[in-house]
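Before we start, here is the structure in question, set down as C-alpha coordinates.
Omission of a single protein chain aside, the complex is shown with its protein chains in their original locations.
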Amino acid sequence: MLVKVQAADFDSQAEINAFPQEGIRGAGGLVSFVGTVRDYSDAADILAMEIEHYPGMTERELERISAEARAHYDILDSLIIHRFGRLGPNERIVQVTVWARHRAAAFDACRFLIDVLKTSAPFWKREITPTGMRWVTDCPGCRAGTREGHSHGVAPAVGHQHSSMHK
Amino acid sequence: MLVKVQAADFDSQAEINAFPQEGIRGAGGLVSFVGTVRDYSDAADILAMEIEHYPGMTERELERISAEARAHYDILDSLIIHRFGRLGPNERIVQVTVWARHRAAAFDACRFLIDVLKTSAPFWKREITPTGMRWVTDCPGCRAGTREGHSHGVAPAVGHQHSSMHK
Amino acid sequence: MIEVKFFASIREQLGCAQLCLSLPRDGACVADVLQAVEAQTGVHLGGQHLLAAVNMAHVAMTAPVSDGDEVAFFPPVTGG
Partner (left out) sequence: MIEVKFFASIREQLGCAQLCLSLPRDGACVADVLQAVEAQTGVHLGGQHLLAAVNMAHVAMTAPVSDGDEVAFFPPVTGG
(Lines give C-alpha, C1' and ligand atoms only; values in the text may rest on other atoms or scores of the structure.)
Protein backbone atom coordinates (compact mmCIF):
# COMPACT_ATOMS: atom_id res chain seq x y z
CA MET A 1 0.00 0.00 0.00
CA LEU A 2 1.11 3.52 -0.71
CA VAL A 3 -0.11 6.73 0.92
CA LYS A 4 0.95 10.22 -0.13
CA VAL A 5 -0.08 13.46 1.58
CA GLN A 6 1.28 16.39 -0.36
CA ALA A 7 0.73 20.00 -1.40
CA ALA A 8 1.81 19.37 -4.98
CA ASP A 9 -0.54 18.39 -7.77
CA PHE A 10 -0.16 14.91 -9.22
CA ASP A 11 -0.58 13.13 -12.54
CA SER A 12 -2.89 10.13 -12.09
CA GLN A 13 -1.30 8.15 -14.88
CA ALA A 14 2.27 8.89 -13.79
CA GLU A 15 1.42 7.81 -10.24
CA ILE A 16 -0.10 4.57 -11.52
CA ASN A 17 2.87 3.94 -13.81
CA ALA A 18 5.29 4.54 -10.92
CA PHE A 19 3.46 2.22 -8.53
CA PRO A 20 5.60 -0.75 -7.39
CA GLN A 21 4.81 -3.55 -9.85
CA GLU A 22 5.61 -6.53 -7.62
CA GLY A 23 2.44 -6.30 -5.61
CA ILE A 24 0.07 -5.81 -8.52
CA ARG A 25 1.19 -8.64 -10.75
CA GLY A 26 -1.84 -10.59 -11.80
CA ALA A 27 -4.12 -7.55 -11.66
CA GLY A 28 -6.90 -7.63 -14.24
CA GLY A 29 -7.39 -3.93 -13.82
CA LEU A 30 -7.72 -0.99 -11.51
CA VAL A 31 -10.45 1.30 -10.28
CA SER A 32 -9.65 4.94 -9.49
CA PHE A 33 -11.62 7.67 -7.85
CA VAL A 34 -10.33 11.20 -8.41
CA GLY A 35 -12.01 13.97 -6.44
CA THR A 36 -11.75 17.53 -7.69
CA VAL A 37 -12.59 20.98 -6.43
CA ARG A 38 -15.95 21.89 -7.89
CA ASP A 39 -16.29 24.63 -10.39
CA TYR A 40 -18.31 27.21 -8.49
CA SER A 41 -20.07 28.74 -11.46
CA ASP A 42 -23.10 29.24 -9.22
CA ALA A 43 -21.13 30.64 -6.29
CA ALA A 44 -18.87 33.16 -7.92
CA ASP A 45 -17.61 34.43 -4.58
CA ILE A 46 -15.55 31.30 -3.97
CA LEU A 47 -12.03 31.98 -5.16
CA ALA A 48 -10.32 28.83 -3.99
CA MET A 49 -10.32 26.03 -1.46
CA GLU A 50 -7.83 25.55 1.33
CA ILE A 51 -7.24 22.20 2.97
CA GLU A 52 -5.79 21.89 6.47
CA HIS A 53 -4.68 18.54 7.85
CA TYR A 54 -3.20 16.88 10.90
CA PRO A 55 0.33 15.89 9.85
CA GLY A 56 1.22 12.46 11.15
CA MET A 57 -2.31 11.38 11.97
CA THR A 58 -3.37 11.83 8.35
CA GLU A 59 -0.80 9.36 7.04
CA ARG A 60 -1.55 7.01 9.90
CA GLU A 61 -5.30 7.03 9.20
CA LEU A 62 -4.81 6.54 5.47
CA GLU A 63 -2.51 3.60 6.13
CA ARG A 64 -4.97 2.15 8.61
CA ILE A 65 -7.89 2.28 6.16
CA SER A 66 -5.66 0.90 3.37
CA ALA A 67 -4.86 -2.09 5.56
CA GLU A 68 -8.54 -2.45 6.40
CA ALA A 69 -9.44 -2.49 2.70
CA ARG A 70 -6.85 -5.17 2.07
CA ALA A 71 -8.16 -7.26 4.95
CA HIS A 72 -11.78 -7.02 3.80
CA TYR A 73 -11.58 -7.16 0.00
CA ASP A 74 -9.77 -9.48 -2.40
CA ILE A 75 -7.48 -6.77 -3.74
CA LEU A 76 -3.80 -6.71 -4.59
CA ASP A 77 -2.79 -3.22 -3.53
CA SER A 78 -3.93 0.39 -3.19
CA LEU A 79 -2.70 3.94 -3.61
CA ILE A 80 -4.08 7.02 -1.86
CA ILE A 81 -2.91 10.54 -2.69
CA HIS A 82 -4.44 13.52 -0.88
CA ARG A 83 -3.41 17.13 -1.27
CA PHE A 84 -3.46 19.92 1.27
CA GLY A 85 -2.99 23.69 0.98
CA ARG A 86 -4.65 26.02 -1.49
CA LEU A 87 -6.48 24.56 -4.51
CA GLY A 88 -8.30 26.30 -7.34
CA PRO A 89 -11.50 25.21 -9.12
CA ASN A 90 -11.23 21.86 -10.95
CA GLU A 91 -7.95 21.00 -9.28
CA ARG A 92 -7.46 17.41 -8.16
CA ILE A 93 -7.81 16.92 -4.39
CA VAL A 94 -7.64 13.17 -3.92
CA GLN A 95 -6.97 9.97 -5.80
CA VAL A 96 -7.77 6.47 -4.59
CA THR A 97 -6.64 3.62 -6.85
CA VAL A 98 -7.17 -0.07 -6.17
CA TRP A 99 -5.72 -2.99 -8.13
CA ALA A 100 -7.41 -6.38 -8.04
CA ARG A 101 -7.56 -9.65 -9.92
CA HIS A 102 -11.28 -9.08 -10.50
CA ARG A 103 -13.01 -5.79 -10.97
CA ALA A 104 -15.83 -6.28 -8.45
CA ALA A 105 -13.39 -6.25 -5.53
CA ALA A 106 -11.58 -3.23 -6.99
CA PHE A 107 -14.83 -1.26 -7.25
CA ASP A 108 -15.93 -2.26 -3.74
CA ALA A 109 -12.59 -1.48 -2.12
CA CYS A 110 -12.14 1.85 -3.93
CA ARG A 111 -15.58 2.96 -2.81
CA PHE A 112 -14.93 1.77 0.72
CA LEU A 113 -11.66 3.72 0.85
CA ILE A 114 -13.06 7.03 -0.33
CA ASP A 115 -16.14 6.68 1.89
CA VAL A 116 -14.04 5.93 4.97
CA LEU A 117 -11.42 8.56 4.10
CA LYS A 118 -14.15 11.19 4.05
CA THR A 119 -15.26 10.34 7.58
CA SER A 120 -11.94 9.49 9.21
CA ALA A 121 -8.91 11.16 7.60
CA PRO A 122 -8.14 14.44 9.42
CA PHE A 123 -8.54 16.95 6.60
CA TRP A 124 -10.62 20.13 6.77
CA LYS A 125 -11.63 22.25 3.82
CA ARG A 126 -12.40 25.93 3.81
CA GLU A 127 -13.63 28.13 1.04
CA ILE A 128 -11.76 31.31 0.31
CA THR A 129 -14.02 34.24 -0.60
CA PRO A 130 -13.23 37.91 -1.26
CA THR A 131 -14.30 38.74 2.30
CA GLY A 132 -12.59 35.90 4.13
CA MET A 133 -12.73 32.19 4.67
CA ARG A 134 -15.47 29.84 5.76
CA TRP A 135 -15.14 26.26 6.89
CA VAL A 136 -16.91 23.59 4.93
CA THR A 137 -19.03 21.58 7.34
CA ASP A 138 -20.31 18.22 6.40
CA CYS A 139 -20.99 16.31 9.56
CA PRO A 140 -20.38 12.74 8.43
CA GLY A 141 -20.96 11.65 12.02
CA CYS A 142 -24.56 12.85 11.88
CA ARG A 143 -25.01 11.43 8.40
CA ALA A 144 -23.54 8.02 9.10
CA GLY A 145 -24.81 7.54 12.63
CA THR A 146 -22.77 7.24 15.78
CA ARG A 147 -19.12 6.51 15.31
CA GLU A 148 -16.35 6.18 17.84
CA GLY A 149 -14.72 9.55 18.31
CA HIS A 150 -17.78 11.47 17.23
CA SER A 151 -19.27 13.63 19.93
CA HIS A 152 -21.27 16.78 20.28
CA GLY A 153 -18.95 17.95 23.03
CA VAL A 154 -19.11 17.40 26.76
CA ALA A 155 -21.97 19.86 27.22
CA PRO A 156 -25.41 19.00 25.84
CA ALA A 157 -25.69 19.66 22.14
CA VAL A 158 -27.60 22.85 21.47
CA GLY A 159 -27.94 22.36 17.74
CA HIS A 160 -25.59 22.09 14.78
CA GLN A 161 -24.55 24.77 12.39
CA HIS A 162 -24.32 23.48 8.86
CA SER A 163 -23.09 25.65 6.04
CA SER A 164 -24.75 25.45 2.66
CA MET A 165 -21.71 23.70 1.23
CA HIS A 166 -22.45 19.99 1.30
CA LYS A 167 -20.67 17.58 -0.96
CA MET B 1 -20.31 11.03 -24.20
CA LEU B 2 -17.14 9.99 -25.95
CA VAL B 3 -16.29 6.57 -27.38
CA LYS B 4 -12.92 5.63 -28.87
CA VAL B 5 -12.07 2.31 -30.49
CA GLN B 6 -8.41 2.28 -31.43
CA ALA B 7 -5.31 0.15 -31.86
CA ALA B 8 -3.05 2.71 -30.19
CA ASP B 9 -2.28 2.77 -26.50
CA PHE B 10 -3.62 5.70 -24.50
CA ASP B 11 -2.66 7.79 -21.49
CA SER B 12 -5.50 7.81 -18.96
CA GLN B 13 -4.63 11.22 -17.59
CA ALA B 14 -4.17 12.81 -21.00
CA GLU B 15 -7.53 11.44 -22.13
CA ILE B 16 -9.19 12.83 -19.02
CA ASN B 17 -7.47 16.20 -19.44
CA ALA B 18 -8.56 16.35 -23.08
CA PHE B 19 -12.18 15.53 -22.34
CA PRO B 20 -14.61 18.33 -23.31
CA GLN B 21 -15.02 20.41 -20.15
CA GLU B 22 -18.47 21.88 -20.88
CA GLY B 23 -20.33 18.71 -19.99
CA ILE B 24 -18.47 17.95 -16.80
CA ARG B 25 -18.66 21.33 -15.10
CA GLY B 26 -19.89 20.79 -11.59
CA ALA B 27 -18.33 17.34 -11.32
CA GLY B 28 -17.17 16.47 -7.82
CA GLY B 29 -14.98 13.75 -9.20
CA LEU B 30 -14.61 10.85 -11.55
CA VAL B 31 -14.40 7.10 -11.32
CA SER B 32 -12.26 5.16 -13.80
CA PHE B 33 -11.89 1.50 -14.52
CA VAL B 34 -8.79 0.51 -16.48
CA GLY B 35 -8.57 -3.10 -17.61
CA THR B 36 -5.18 -4.56 -18.47
CA VAL B 37 -3.82 -7.70 -20.03
CA ARG B 38 -2.88 -9.99 -17.20
CA ASP B 39 0.69 -10.86 -16.53
CA TYR B 40 0.78 -14.57 -17.33
CA SER B 41 3.51 -15.54 -14.92
CA ASP B 42 1.69 -18.83 -14.42
CA ALA B 43 1.05 -19.46 -18.11
CA ALA B 44 4.40 -18.75 -19.67
CA ASP B 45 3.24 -19.95 -23.07
CA ILE B 46 1.05 -16.91 -23.61
CA LEU B 47 3.05 -14.39 -25.59
CA ALA B 48 0.39 -11.78 -26.22
CA MET B 49 -3.29 -11.12 -26.64
CA GLU B 50 -5.04 -10.22 -29.85
CA ILE B 51 -8.38 -8.46 -29.91
CA GLU B 52 -10.74 -8.66 -32.88
CA HIS B 53 -13.79 -6.43 -33.14
CA TYR B 54 -16.75 -5.62 -35.38
CA PRO B 55 -16.00 -2.15 -36.73
CA GLY B 56 -19.10 0.00 -36.74
CA MET B 57 -21.13 -2.15 -34.41
CA THR B 58 -18.53 -1.71 -31.66
CA GLU B 59 -18.82 2.08 -31.66
CA ARG B 60 -22.60 1.81 -31.92
CA GLU B 61 -22.83 -0.53 -28.93
CA LEU B 62 -20.51 1.60 -26.80
CA GLU B 63 -22.54 4.70 -27.62
CA ARG B 64 -25.76 2.85 -26.84
CA ILE B 65 -24.56 1.73 -23.40
CA SER B 66 -23.15 5.22 -22.69
CA ALA B 67 -26.58 6.68 -23.38
CA GLU B 68 -28.14 3.99 -21.21
CA ALA B 69 -25.80 4.87 -18.33
CA ARG B 70 -26.71 8.53 -18.67
CA ALA B 71 -30.41 7.70 -18.66
CA HIS B 72 -30.17 5.51 -15.57
CA TYR B 73 -27.60 7.26 -13.37
CA ASP B 74 -27.20 10.85 -12.23
CA ILE B 75 -23.94 11.36 -14.08
CA LEU B 76 -22.57 14.23 -16.13
CA ASP B 77 -20.67 12.41 -18.86
CA SER B 78 -18.63 9.33 -19.73
CA LEU B 79 -15.62 8.23 -21.74
CA ILE B 80 -14.97 4.74 -23.08
CA ILE B 81 -11.72 3.78 -24.79
CA HIS B 82 -11.21 0.21 -26.03
CA ARG B 83 -8.22 -1.06 -27.95
CA PHE B 84 -8.03 -3.78 -30.57
CA GLY B 85 -5.13 -5.58 -32.22
CA ARG B 86 -2.13 -7.14 -30.53
CA LEU B 87 -1.43 -6.34 -26.85
CA GLY B 88 1.36 -7.53 -24.57
CA PRO B 89 1.18 -8.40 -20.86
CA ASN B 90 0.18 -5.47 -18.62
CA GLU B 91 -0.92 -3.33 -21.53
CA ARG B 92 -4.10 -1.32 -21.11
CA ILE B 93 -7.11 -2.75 -22.95
CA VAL B 94 -10.00 -0.60 -21.86
CA GLN B 95 -10.79 2.53 -19.88
CA VAL B 96 -14.21 3.59 -18.66
CA THR B 97 -14.40 6.98 -16.94
CA VAL B 98 -17.54 8.55 -15.51
CA TRP B 99 -17.93 12.09 -14.16
CA ALA B 100 -20.69 12.91 -11.69
CA ARG B 101 -21.69 15.49 -9.16
CA HIS B 102 -21.65 12.81 -6.46
CA ARG B 103 -19.38 9.83 -6.30
CA ALA B 104 -22.02 7.15 -5.68
CA ALA B 105 -23.52 7.66 -9.13
CA ALA B 106 -20.06 7.70 -10.71
CA PHE B 107 -19.15 4.36 -9.10
CA ASP B 108 -22.48 2.79 -10.06
CA ALA B 109 -22.40 4.00 -13.65
CA CYS B 110 -18.75 3.04 -14.20
CA ARG B 111 -19.44 -0.46 -12.94
CA PHE B 112 -22.58 -0.71 -15.06
CA LEU B 113 -20.65 0.35 -18.16
CA ILE B 114 -17.81 -2.12 -17.81
CA ASP B 115 -20.21 -4.94 -16.89
CA VAL B 116 -22.44 -4.27 -19.90
CA LEU B 117 -19.49 -3.66 -22.21
CA LYS B 118 -18.18 -7.12 -21.37
CA THR B 119 -21.42 -8.79 -22.41
CA SER B 120 -22.47 -6.62 -25.32
CA ALA B 121 -19.60 -4.88 -27.12
CA PRO B 122 -18.42 -7.02 -30.06
CA PHE B 123 -14.80 -7.67 -29.10
CA TRP B 124 -13.14 -11.10 -29.03
CA LYS B 125 -9.82 -11.88 -27.40
CA ARG B 126 -7.42 -14.61 -28.34
CA GLU B 127 -4.22 -15.69 -26.70
CA ILE B 128 -1.13 -15.98 -28.81
CA THR B 129 1.07 -18.95 -27.87
CA PRO B 130 4.24 -20.32 -29.47
CA THR B 131 2.14 -22.98 -31.23
CA GLY B 132 -0.75 -20.82 -32.37
CA MET B 133 -3.73 -18.92 -31.13
CA ARG B 134 -6.67 -19.84 -28.96
CA TRP B 135 -9.87 -17.92 -28.45
CA VAL B 136 -10.72 -16.79 -24.97
CA THR B 137 -14.19 -18.03 -24.13
CA ASP B 138 -16.16 -16.56 -21.35
CA CYS B 139 -19.82 -17.15 -22.02
CA PRO B 140 -21.42 -14.16 -20.31
CA GLY B 141 -24.75 -15.38 -21.67
CA CYS B 142 -24.53 -18.54 -19.60
CA ARG B 143 -23.22 -16.63 -16.61
CA ALA B 144 -25.81 -13.87 -16.67
CA GLY B 145 -28.79 -15.90 -17.79
CA THR B 146 -30.78 -15.53 -20.97
CA ARG B 147 -30.21 -12.34 -22.89
CA GLU B 148 -31.63 -11.23 -26.19
CA GLY B 149 -29.31 -12.27 -28.96
CA HIS B 150 -27.84 -15.12 -26.96
CA SER B 151 -28.50 -18.51 -28.43
CA HIS B 152 -26.98 -21.93 -28.57
CA GLY B 153 -27.58 -22.09 -32.30
CA VAL B 154 -30.54 -23.38 -34.26
CA ALA B 155 -29.66 -27.02 -33.64
CA PRO B 156 -29.98 -28.48 -30.12
CA ALA B 157 -27.05 -27.55 -27.92
CA VAL B 158 -24.65 -30.46 -27.57
CA GLY B 159 -22.53 -28.94 -24.81
CA HIS B 160 -20.24 -25.96 -24.50
CA GLN B 161 -16.51 -25.83 -24.81
CA HIS B 162 -14.97 -23.48 -22.30
CA SER B 163 -11.27 -22.79 -22.23
CA SER B 164 -9.48 -22.47 -18.95
CA MET B 165 -9.06 -18.73 -19.43
CA HIS B 166 -11.89 -17.08 -17.54
CA LYS B 167 -11.68 -13.49 -16.41
CA MET C 1 -29.29 -9.51 -51.20
CA ILE C 2 -28.18 -9.56 -47.63
CA GLU C 3 -24.61 -9.24 -46.43
CA VAL C 4 -23.61 -11.75 -43.76
CA LYS C 5 -20.51 -11.20 -41.60
CA PHE C 6 -18.73 -13.63 -39.31
CA PHE C 7 -16.33 -12.89 -36.49
CA ALA C 8 -13.77 -14.61 -34.29
CA SER C 9 -14.13 -18.42 -33.96
CA ILE C 10 -17.20 -18.46 -36.23
CA ARG C 11 -15.22 -16.73 -38.97
CA GLU C 12 -12.46 -19.29 -38.51
CA GLN C 13 -14.82 -22.26 -38.59
CA LEU C 14 -16.35 -21.04 -41.82
CA GLY C 15 -13.00 -19.99 -43.25
CA CYS C 16 -14.71 -16.84 -44.43
CA ALA C 17 -15.43 -13.38 -43.02
CA GLN C 18 -18.33 -12.37 -45.25
CA LEU C 19 -20.95 -13.82 -47.60
CA CYS C 20 -23.65 -12.38 -49.80
CA LEU C 21 -26.91 -14.30 -49.86
CA SER C 22 -30.30 -13.70 -51.30
CA LEU C 23 -32.97 -13.46 -48.64
CA PRO C 24 -33.97 -17.12 -47.99
CA ARG C 25 -37.70 -16.33 -48.15
CA ASP C 26 -40.16 -13.51 -47.52
CA GLY C 27 -40.53 -12.99 -43.78
CA ALA C 28 -37.23 -14.72 -43.10
CA CYS C 29 -35.70 -14.54 -39.64
CA VAL C 30 -32.10 -14.66 -38.45
CA ALA C 31 -32.29 -18.43 -37.91
CA ASP C 32 -33.26 -18.85 -41.56
CA VAL C 33 -30.19 -16.89 -42.61
CA LEU C 34 -28.03 -19.08 -40.40
CA GLN C 35 -29.48 -22.21 -42.04
CA ALA C 36 -28.76 -20.76 -45.46
CA VAL C 37 -25.18 -20.06 -44.39
CA GLU C 38 -24.79 -23.63 -43.15
CA ALA C 39 -26.23 -24.97 -46.41
CA GLN C 40 -23.93 -22.84 -48.54
CA THR C 41 -20.74 -23.48 -46.58
CA GLY C 42 -21.42 -27.05 -45.48
CA VAL C 43 -20.34 -26.09 -41.95
CA HIS C 44 -22.69 -26.88 -39.09
CA LEU C 45 -22.67 -24.06 -36.52
CA GLY C 46 -25.37 -25.44 -34.21
CA GLY C 47 -24.50 -26.71 -30.78
CA GLN C 48 -22.42 -23.73 -29.78
CA HIS C 49 -22.97 -20.31 -28.35
CA LEU C 50 -23.83 -17.98 -31.14
CA LEU C 51 -24.89 -14.34 -31.09
CA ALA C 52 -26.50 -12.50 -33.94
CA ALA C 53 -26.80 -8.88 -35.02
CA VAL C 54 -28.91 -7.23 -37.69
CA ASN C 55 -27.67 -3.86 -38.92
CA MET C 56 -25.16 -3.76 -36.06
CA ALA C 57 -27.67 -4.25 -33.25
CA HIS C 58 -27.93 -7.39 -31.13
CA VAL C 59 -31.02 -9.42 -31.98
CA ALA C 60 -32.61 -12.77 -31.15
CA MET C 61 -32.54 -15.66 -33.62
CA THR C 62 -36.23 -15.04 -34.25
CA ALA C 63 -35.69 -11.42 -35.37
CA PRO C 64 -36.90 -10.60 -38.92
CA VAL C 65 -34.43 -9.96 -41.73
CA SER C 66 -35.19 -7.77 -44.75
CA ASP C 67 -33.53 -7.41 -48.11
CA GLY C 68 -30.48 -5.14 -47.83
CA ASP C 69 -29.82 -5.92 -44.17
CA GLU C 70 -26.40 -6.64 -42.74
CA VAL C 71 -26.53 -9.78 -40.61
CA ALA C 72 -23.66 -10.94 -38.39
CA PHE C 73 -22.92 -14.10 -36.43
CA PHE C 74 -20.31 -14.33 -33.74
CA PRO C 75 -19.47 -16.12 -30.48
CA PRO C 76 -20.12 -14.53 -27.06
CA VAL C 77 -18.05 -11.40 -26.76
CA THR C 78 -14.94 -11.30 -24.56
CA GLY C 79 -13.90 -7.65 -24.55
CA GLY C 80 -13.19 -5.42 -21.61
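Letters A, B and C mark the chains as written, and numbering starts fresh at 1 in each.
Heads up, the rule we're going with is that a contact is a pair of C-beta atoms (placed from the backbone, for glycine too) under 8 Å apart; a residue touches a chain by one contact, two chains touch by 3 or more.
Quick caveat, the model's predicted, so the values are computed rather than measured.
Visitor: Out of all the chains shown, which come into contact with the hidden one?
Guide: The chain that is not shown is in contact with A.
Visitor: Which listed residue, A:Val3, A:Ala106 or A:Ala121, touches the chain dropped from view?
Guide: With A:Val3, A:Ala106 or A:Ala121 as choices, the missing chain is touched by A:Ala121.
Visitor: For review purposes, identify every residue of chain A that touches the missing chain, sorted by number.
Guide: 35, 51-54, 56-57, 60-61, 82, 93-94, 114, 117-126, 135-142, 148-161, 167
Basically, only the chains that are shown with their structure count from here on.
Visitor: How many angstrom lie between the CA centroids of chain A and chain B, rounded to a whole number?
Guide: Result: the chain centres lie 28 Å from each other.
Visitor: Could you state the distance in Å from the CA-based centre of chain B to that of chain C?
Guide: Roughly 23 Å, centre to centre.
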